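Missing here: one protein chain of the complex. Every other protein chain is in place.
For chain A:
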Amino acid sequence: MTETSLYVLQQLINGLTIGSTYALIAIGYTMVYGIIGMINFAHGEVYMIGTYTAFITIIGLFTMGVSSLPVVLLLALMTAIIISSTYGYAIERVAYRPLRGGPRLIPLITAIGMSIFLQNYIRLAQGSRDLAMPALISGGIEFGDPDVFEVSLSWMQLIIWGVTLASMTALALFISRSRLGRACRACAQDLKMANLLGIDTNRIIALTFVIGAALAAIAGVMLGLYYGTINPYIGFMAGLKAFTAAVLGGIGSIPGAMLGGLILGITEAMTAAFFPSEYKDVVAFSLLVLILLFRPTGLLGKPEVEKV
């Protein structure tokens, strides 16, 4: 294989990795939008809190002398999921539910306020400097031609793919097969009718916040370990990217969020491959503008029917 094709393969691997995490975070945007039609701009912060929770757990376990890697990883993941879900639930309960039924602009502004609040809260509690996430998982496999270009696929990347695939499969099964998943779909289609069938729609709405937060926490733990540094501002950019992914795939559509995340990740990686890497954000957000101009419903989204 030529150098270029190996290089492209490498970027495809990197793009798929980042794209997977975008997809995980994007689910939270798309599910919440699908059911109550609001963009939860505090969602990126929930992701960031997941990363911080994992960091604190890992450091704490190390201090206590726990060194078994699977135990540390699993506990970090679990605490991150629990803490982030709690935040997701609390944000909905405190900031959005009391405003339900009002004009759409109001929860949107509250969400931005919530995002700023959480960011600064973590900044005050944990400091604004970069923290170094311990490199728990290193190494990987390398292939290609050592004389031309060596493609590396790290274990961490493989884990990100595996965990993303497992989470997405679990989510898809939950939504399509389970009783509560069916209720989620029913609420997304016709909230009022679901209510008239005896479904406590507030609970289903809270559930979508919790699911979104849990998936964002999973992405947070993995990206924290992958990048190695964290700070209170990582949620902002990750949130914007995941939001772009959700819009790209068609906001409200879960398969759309998955597809949108992967496309966005790969697009970014390819941009970084052939242009100065600073341009990747420019390209990512240009993509958002182009979709909004030419296909506002996204790739898999359906045109919005105004609910009566």
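One rule holds in what follows: a residue touches a chain if its C-beta (ideal position, glycine included) is under 8 Å from a C-beta of that chain, and two chains touch if they have at least 3 such contacts; residues count from 1.
Rule of thumb we're sticking to: contacts and distances are computed from a predicted model.
J.: When you check the chain that is not on display against UniProt, which of "Multisubunit Na+/H+ antiporter MnhC subunit", "Transketolase family protein", "High-affinity branched-chain amino acid transport ATP-binding protein" or "NADH:ubiquinone oxidoreductase" does it turn out to be?
T.: The correct option from "Multisubunit Na+/H+ antiporter MnhC subunit", "Transketolase family protein", "High-affinity branched-chain amino acid transport ATP-binding protein" or "NADH:ubiquinone oxidoreductase" is "High-affinity branched-chain amino acid transport ATP-binding protein", the UniProt name of the unshown chain.
J.: Among A:97, A:123 or A:185, which residue is in touch with the absent chain?
T.: From the options A:97, A:123 or A:185, the contact with the absent chain belongs to A:185.
J.: Using the touch definition up top, pick the residue from A:199, A:240 or A:270 that touches the left-out chain.
T.: A:199
J.: Which residue numbers on chain A touch the omitted chain?
T.: Answer for chain A: residues 179, 182-183, 185-186, 189-190, 192-201, 308 touch the chain left out.
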